[in-house]
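The complex appears here minus one protein chain, its other protein chains still in place.
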Amino acid sequence: MARRRLIQAVGDALAEEMRRDPKVIVYGEDVELSITGDTRGLHDMFGHDRIRNTPICEATLTGMAVGLAAAGYRVVVHMMFSNFFYTGMDAIGNQMSKLRLMTGGQVELPITVIAGYGGGAANAAQHSDSAYPMLLNLGGINVLTPSTPADAKGLLKTAIRGRNPSFFLEPSGRGGEIGEVPDGDHLVRLGVAAIRREGTDATIVAIGRMVKPALAAAESLAAQGVSAEVIDPRTLVPFDETTVLSSVEKTGRLVVVDEARERCGVASQIAAVVAEKGFASLKGPVRRVATPNVAIPYAPNAEAHVLPGAERITAAVLELVGAVRRLPA
Amino acid sequence: MARRRLIQAVGDALAEEMRRDPKVIVYGEDVELSITGDTRGLHDMFGHDRIRNTPICEATLTGMAVGLAAAGYRVVVHMMFSNFFYTGMDAIGNQMSKLRLMTGGQVELPITVIAGYGGGAANAAQHSDSAYPMLLNLGGINVLTPSTPADAKGLLKTAIRGRNPSFFLEPSGRGGEIGEVPDGDHLVRLGVAAIRREGTDATIVAIGRMVKPALAAAESLAAQGVSAEVIDPRTLVPFDETTVLSSVEKTGRLVVVDEARERCGVASQIAAVVAEKGFASLKGPVRRVATPNVAIPYAPNAEAHVLPGAERITAAVLELVGAVRRLPA
Amino acid sequence: MTTRTDGRDEDTGREGEPSPSELLSLYEQMLLIRRAEERLRDEGAAGRLPGEVHLYIGEEAVAVGVCAHLSDSDYATSTHRGHGHFLAKGGDLRAMFAEIWGKDEGICRGMGGSMHVADLSKGILGANGIVGAGMAIAAGAAFGAKLDGDGNVAVCFFGDGAANQGVLMENLNVSTLWGLPLVFVCENNTFSEFTPSREVTAGRIADRARAFAMPTVEVDGNDVVAVWNAAGEAVERARSGSGPSFIEAHTYRIQGHFESERFVLSGGRYREDEEIAAWLDRDPIARLGERLVAIGVADDASLAAAEARVMERVAEAVAFAEAGMPADPALAEELMFVREEV
Partner (left out) sequence: MTTRTDGRDEDTGREGEPSPSELLSLYEQMLLIRRAEERLRDEGAAGRLPGEVHLYIGEEAVAVGVCAHLSDSDYATSTHRGHGHFLAKGGDLRAMFAEIWGKDEGICRGMGGSMHVADLSKGILGANGIVGAGMAIAAGAAFGAKLDGDGNVAVCFFGDGAANQGVLMENLNVSTLWGLPLVFVCENNTFSEFTPSREVTAGRIADRARAFAMPTVEVDGNDVVAVWNAAGEAVERARSGSGPSFIEAHTYRIQGHFESERFVLSGGRYREDEEIAAWLDRDPIARLGERLVAIGVADDASLAAAEARVMERVAEAVAFAEAGMPADPALAEELMFVREEV
């Protein structure tokens, strides 16, 4: 075990996979010196053929990934902020996610796109989106939302070795959380949720950066006599329905917490899955705690107001359990 | 009343609004001769200053709309197929949907984007997407999905006169459905659903082109003694929650039918809203009948297999009502 | 057709000119594309094709002249008007027809159709329904080829309309910077759908490449030998590590933008019959045929024999397509992801 920041774990994963397989190529804007920190040092280790800075041209970066992958390489594209997915969206929506089907299965596209996402740093609307719901809606693309350095490393390594396009969403903030990362060739399977805390009264499904406030909420709920289970799906595509549905079977209540906007967002998606497949277990309505359908404001107080946090999660759970059960005094 | 094809109703709406307000400007690729038919004849009527062909450059077309609207014009951009939203996505996701908030409300963006969507014509993956769920997730953009010529005309006129960006999704196929269009200045308010058929056993919410198979399903359900209510929301943003929730209060059962893919799609969104706000009314699980999470295949049999149709809708309702109630013989 | 030596084979008399056998091969390939597409035109008109087709009739010299320099290990990206590129790059006619007929035997198992014909085993990365999208895909493949270091190259075909998409500039930039073995081939057929391209195109397209000091030529796209020469140089430059080149081939789209255009236009017109007639006079196939006869490489009988061979292949391909199994509807869900053993 080693204590690593999330971005360091990402860097470790990249270095290990680049060392393991000479076909792994990394490119993106400023990946050599690395503005987000996760690719720092790789250029010294692997040189210009394996990792290089590109011009600023996202439409081409995503399109090139398709061609380079079709030519037999494992491509890692760093896109810095998930808002820039929009800029490079054509090849994502019209090529990367469709080419395998359109060619009748002739092509495999082992492409991993890395980007930071989410708010909390007063980066304002154009650098704070959690722009992954649209990726889920495309089909054909894995979507990874690690919440810990260990998962970041393990999921990223799995994605890079994989045979499908994957988007790796980095809740990096200022380097991201610190945590223990297992030594050795640490891989995490896609599609397997982690139960971060067990509980019996309500299930909180929390995505990526929202796991932390969900755990804080669970803590404060415990103090009020409410036992919440916290599930971190870790990947949104593929999605571990079984773990979520079993938990709801036990608790009968569901709160989904996501930083992406609510409308056609991940909280809505998971709520719909449970309302469809786990309806019989539900003792009450599902609750979505997500960012409202707004652009993220700059001023920190206004930003904090729209982003989901522990208080909103706690309130949602309390509402579901119907009343504030107090611990015996 | 006049009988019009959907694309004719769209053309009428454009002509009327262009006549009414000299600030209405229409542009897009091939809008002069009109490859989809809805802008045909406008160039002869209004000339090059009011409607013009553009180069093929969607990123710029969407961006220009923002500047032209900020300069005081009412902009109508024709984008032909909703798959090309991806190509022009940067200005949609990073500018059009955010600029008003980012400027503290200084700017209004009366922009209407028109595009056809959906499958059914063997146009294959890159011309058959129903690429609107990502628009719903952005916030700040109205999304209009008319199912009849009358609504197409009325909604489009309202959007063009409006003060916000709106996307008008045209289920045009080969000219679209024919229907009666009221004479005169026919406007349809955004955010008001239409109940296309009343019923008591189940609520079918069907979007755009799906209204027709939903009505067919309701018809065949009636023959089996099941009374289905069919609701056409007409606009997805704003969304008429009240009508849907009241219907579910009456029927206790919900099937949502949408041609967009399921994951983070509109069917999931509406299912989640009802599971959250109408839970107490629900007698059973919600059901989503949507396109699975795949790219649309070319071969008509394969395409028909993935697109929602009357049979899947009927089956979903029957499953919900628990058994096939037969009419007395 | 897939000579790996930029066309200079043993029986070539002069450098810079195809050999007699090559000329015959160029001729027969153009003819195959022509007759195949005429059949598609007729089948479509008769309502026997599931989807739309965008035909390449009149532009065959471009695909054929360029692809003559490519082998299966080279890459090409194509457009919505992709049958010609597919066939010229070595794609199988029967598999293409089966695809367009929507059959399981189709090269893409009926999942792609006319606008998406692709054969990865031949380096054909696919026709593409998104105008301009092939350029970056080709640049990515060229990057791969450069990293491989085996002398493979990539070609991207795109239209004059596509030349207005910003991705052109982005790829001119990145391919120049990185010295990618990439050949840009702009097929200037004077139209972007129903819009005469001059109405939407400022300046000369080739100048956009010249701004990057990229080796750039404009050729008569209806003269297969001219295209062959220009492409030979460009491909050789790419193979030898000297980076990208740009070819603008001036040609003309004889058919409509797509085959049911007249229903869409309902009387609207965007060109004169005289213009079409003038370009028919410059038909690339007829021109090469006359030249072959003039230089004694062929005579009427050998051209007729070529015609017969081609017609037989087309008929065979139609029969193959018609006899094919319907596409498998389960494929869509199966193919979206490669199943991974975890």
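First chain written, first letter: the chains are A, B and C, and each begins at residue 1.
Please note the rule applied: a residue touches a chain if its C-beta (ideal position, glycine included) is under 8 Å from a C-beta of that chain, and two chains touch if they have at least 3 such contacts.
All values reported here derive from a predicted model rather than from experimental measurement.
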item: Touched by the hidden chain, restricted to displayed chains; value: A, B, C
item: Of A:59, A:76 or A:204, the one touching the omitted chain in the full complex; value: A:59
item: Which of A:82, A:126 or A:203 contacts the chain that the document leaves out; value: A:126
item: Given B:139, B:252, B:265 or B:309, the one touching the chain that is not displayed; value: B:139
item: Contacting the left-out chain in the complete assembly, out of B:11, B:37 or B:55; value: B:55
item: Hidden-chain contact residue, picked from the options C:172, C:249 or C:327; value: C:172
item: Contact with the hidden chain (one of C:53, C:155, C:200 or C:217); value: C:200
item: Contact set of subunit C toward the excluded chain (per top definition); value: 164-170, 172-174, 176-177, 199-203, 207-208, 210-213
item: In subunit A, positions touching the absent partner; value: 29-30, 32-37, 40, 53-57, 59-60, 83-84, 87, 121-127, 292-302, 304-306
item: Footprint left on subunit B by the chain that the document does not show; value: 25, 49, 54-55, 57, 59-73, 75, 90-91, 94-95, 99-108, 139-140, 142, 162-164, 189-191
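Going forward, only the chains that are shown with their structure count from here on.
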item: Furthest chain, CA centroid comparison against subunit A; value: C
item: Computed distance of Cα centres, subunit C from subunit A, in Å; value: 41
item: Of all residues in subunit B, the ones touching two or more other chains; value: 59, 83, 87, 124-126, 292-295, 297-298
item: Junction residues of subunit C, two or more chains touched; value: 106, 108, 110-112, 116, 128-130, 166, 331-332, 336
